[in-house]
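Removed from the display is one protein chain of the complex; every other protein chain stays in position.
Residue numbering begins at 1 within each chain, and the chains themselves are lettered A and B in the order written.
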Amino acid sequence: MKPEPARVVVVGGGPAGLSAALNAALSGASVLLIDSSSRLGGQYWRHLPETWLEQSELHLDLDTGLLLISAVANHPKIEIWSGAEIWSATHEDGAATLRLITNGVEKIITTKALVLATGAYDRTLPFPGWDIPGVMTPGGAQSLIKGNGIAVGKRVVVAGSGPFLLPVAAGLAQVGCEVIELLEANSPLRWLKSLPTLIQNLSKIGEAAHYIAIFNRFGVRPKFNRAVVAAHANQDGELESVSIAKIDSNFKIKKIERVKCDVAAIGWGFTADTSLAGALLLKQLVTKDEGVAVLVDENQESSIAGIFAAGEITGIGGSELSIAEGVIAGLAAAKYIGCKAEISNNHHKTRAKKQKFAKALISSYPVKSGWQSWLTDETIICRCEEVKYSKLKFAVTELGATDSRTAKLLSRCGMGMCQGRICGRFVVDLVANESGISPSDISEKERISVGNRPIITPISIELLANGE
Amino acid sequence: MNSPDVIVIGAGVVGASCALALTNAGLRVLIIDRGPVASGTSGAGEGNILVSDKEPSPELTLALRSRNAWFEVNEDIGGGFELDGKGGVVISRSETGIAGLKKLAKAQRENGIDAREVNAAELRKLEPHISPTIEYGVYYPQDAQCQPMLAAAQMIRAVKKRGGKFVQGENVIAINSKNGQLTGLTTNKNTYSSPIVLNATGTWAGDIAKLAGSYLPIAPRRGFILVTVPAPELIFHKVYDADYVANIASGEADLQSSAVVEGTASGTILIGASRERVGFKSEFEIPILRQLAQQAISVFPILKELQLLRAYRGFRPYAPDHLPVIGEDGNISGLWHAAGHEGAGIVLAPATAELITAEILGKTPFMDPTPFSPKRFMNQNPSAGVNVAS
Partner (left out) sequence: MLTLLVKPSASITFTFNDLEVSAIPGQSVGAALLAAGDRVLRVTRFEKKPRAMFCGIGVCFDCLVVIDGAPNQRACITEVKAKMVVRTQVGGA
C-alpha cells in the first residue's frame, strides 16, 4: 500500500463531524469526510434535497446547519464521501485503516489522524406489541418529516422520556398529524433539579417556549408520569391502539387506559453509536444514563493517539455540545498532523458550559427499572430474531447464563441483522435482573461489550472476497 | 457441595459431556469454570459432529461411537441443542484430490463409515446451488451438527437436575495433593476436596496440568468463521473441500484454509475454516476473512448474493500428535484429562465422556483408550518440549 497523504479523516456528517472537518480544513489540513447518509447534516440537520421548498420552520436552527454544510461542501481542502458505510476498522503502527463500501465498491483508507463523530440513535425499551407496524422511534418519525417531507400517520402518540420528544411532537403537528398524546414518563418536578443550569443556557428556554407555542397552536397537551406500556394490532397486524399507563416514579404501572392511534413514536433518550470506536478498541466508559461513551481527554483525543472523538459518542449532549466538541477535535486532529492550530480557553469554556447543561438534562430524564414489569413472557425482546422474553429468561434461569453475552448466544437475543444495536443495551438490564444482580452492580465491561461488533455493518460476501 | 466425587474443570462441551456421563453413572459431580458456560472454544465453533474427516484410526473409532452417542444424549436430556443429522458432502476438483478422496472413502467404508460416492447429477440433487465446476463428491449421511453452546448448557442443566452442581466465575489457582495423591483444588474463592479432578479445559489444559505439577503439550490453533445474514434454505448439508482433511493433519504452523460451508437452524450460513498457530492472537485478520469468502464462493457461487453479518474466532486445543488427551495423568494420581480434541471436540465429547467414566469406575471401555492416554507425554521434558503457551 502506498503511503497516504497527511490528512485528517472525519467520520460522520452531523454537527460534530461537520465542525471537526471545517476546523481541521481551516487550520490547513486536507480533510476526508466520510458520511453514511446521502446528504450531509446527520440526524439533527437531516433535511430535504435542495430542490424542495421552504423547510426551515421544522428546524430551529437549520440555517446554522445549512451554513455549516455549505461551508464544508465548498471548502477546497475537504473531500466528501457520502453514502459510505464503514464495515471494518483496525489500528496498527500508529495508523487507522478503514474499510468502507460506497456505491457498491469497497475502498480502503489509512490515516494517522481520525475524528470519530458517529452520533447516536434513539434508545428504545421493549414492551408488548412494540414490533407492530406503526410503533416507531421519535427519531424515525422525525427523519420522515425532516428528510422526506411526509407525515407518518393521522393519529399519533408521542411518548417516552427526554427533551427530544418536544421537537418531534411539534414537527408532527406542523406537518398535519394529530398529536393526540404527548407523554413524558418522568415528573416535571425533576426539571427543577436542572433549573440553575437551564438559566445559564437561556437559548434552551427560548427553545422550550417555541415548542410550547406550537403545542398551543395545535392543541397538544403534554402529560407527565405516563407511558405507553402496550401496543395492540388490528386484524391486518398494524397498530390500532396503545395502552397508556399512569406510572409511579419507578415506572411501575398504576392505571391503564386504551387510546386509538395509528402511530406511536416512543423513545427514551439516545444510545451512542460506538461500533466503530469499539472496532478500533478505543477505551469506553459507562455514562450516568447507563449508556456507553468513548473516553476522551480535554482535546477530544481518545485512548489511542491520533484518534479523536466528538459529539454524541463521547456522551449524549445535543447539537450545541457536539459542535463545541467537533471544533476542538478538528483543531486537535489538524495539530496532530503538524498544522498550526490553536485550541483556546474559550473553546474549552464553551464546551464546559454545554457539558454542564447536558449532564443536568440527563439526570432530569432517568429510565427507571419499573419498565421491566411491563413485559410479558410473550413480549418480543430481540426484534430481528423474534426472541421472546420467556426464551431470554430460560437462558438465564435454566441454561445458566449470568452475563448478556452468554444469554445472547443461548437465546439469540442480539444475533440478528442489527447486531444488538436495538436490544443489546436493555438485554444487559434484563439478564442482570433475572440473575439477581442489581442495576448498580452491572459491570462496566458488561455494558461496554454490548457494542462490540468487529463487523460493523453487513458487507456483501462478494465484495469481501474481491477486496485486497 | 464442597466434597464431590469428581470435580470437572471446564464448562465446555467436553466438560459438560463428562459431567453428564459421570452423573448418570451415579457420581456426585461439581463443575467449575472461570467463566460462563461454553465461554472458551465451544462457544466459537460450528458444532461439527463429523465422521467424514477422519482417516481410519483410533480417533475414527471414537468418532463413530460418539456420533451415535450424541443422539443418545439428545434422547436422554430431552434435546434443546439443535442436533441435526443433516449429513456431509466432501467435494474435490483436482484429479489428485479426487483420487485421494476416493481412496479415503474406500478405507472409511471398510471401517464402518457410510461414505457414498456421488457424481455431478447426484451432487446437484443434494446441493442444488453447488458450483458447476464441481463434479465429484462423497456423501456422508452420518455427519451431523449441533449448536455447541446450547449443547453444553443443556447437558449442565441436566447434571444440575440430577444432583450435580455448576460453579461459574471461579478460577482454579491450585490443584492440591498429598503424598502423590490428588486431594482437591483451590479457586480464587474456595477450596474443594475431591479424590478426582477432571481437567476439561481444552486449549488451556496445559495450564491446569502445570498447576498440578504435571505436563500436557496442548497449544492453540486459531480459526475464523464467517456468519452470513439469515438466508432462505440454500445449503442443506455440511459441504467442504477435501483439502480440509489434509489441513487438519498438517503439522504446518502457517495459515491453512479450505472451504467449509453449511446452513444452520437459525437460517444463517457458516463459512470456515482456517487453521494457524499464532498463539492466542485475537485480532480479526481481514485477509483471512477474505480468503474464506473466496473459497466459499468457489464452492457455492450463490453466496456472492449474501452478506457477512458476523465473524468470530476460536482457539482449537491441539496436541503435537493431533490426538485427544483422554485418561489419567501419568504423574499425578487422581488427576484426569479430557482435552486436546483440536477441531473435533464437539463430535468426540460424548464418547470421550464414556471412556473417562468407564476408566474412573474401573470398567472395560468400549475401545482401547491407550492411544489417547496422557501418559504418552510422560517422558517429555517440558523445558525441551512444546511450549504450552506458544
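Here is the rule we go by: a residue touches a chain if its C-beta (ideal position, glycine included) is under 8 Å from a C-beta of that chain, and two chains touch if they have at least 3 such contacts.
Predicted, not measured: the structure shown is a model, and the values here were computed from it.
From the set A:Val8, A:Leu66, A:Leu100 or A:Val152, the residue in touch with the chain omitted from the display is A:Val152, counting the whole complex. When the missing chain is restored to the complex, the residue among A:Asp63, A:Asp248, A:Glu298 or A:Glu386 that touches it is A:Glu386. Touch with the chain that is not drawn comes from one residue among A:Glu238, A:Glu257 or A:Asp377, which is A:Glu238.
In the complete assembly, the contact with the undisplayed chain comes from A:Pro133, out of A:Gly28, A:Pro133 or A:Gly206.
Within the entire complex, the positions of chain B that touch the omitted partner chain are 229-232, 267, 305, 307.
Although one chain is not displayed, its contacts with chain A can still be listed: residues 36-38, 43, 48-49, 51-55, 57-58, 121-122, 131, 133-137, 139-144, 147-150, 152, 174-176, 236-238, 273, 383-386, 416-418, 421-422, 458.
As a working rule, only the chains that are shown with their structure count from here on.
Residues 88, 90, 99, 385, 395, 398-403, 405-406, 409-410, 412, 415-417, 419, 453-455, 458-462, 464-465, 467 of chain A are the ones that touch chain B when the two sit in their complex.
Within the complex formed with chain A, the residues of chain B that make contact are 36-39, 43, 149-150, 153-154, 156-157, 160, 166, 168-169, 226, 228-230, 266, 271, 283-284, 286, 289-290, 293-294, 296-297, 303-311.
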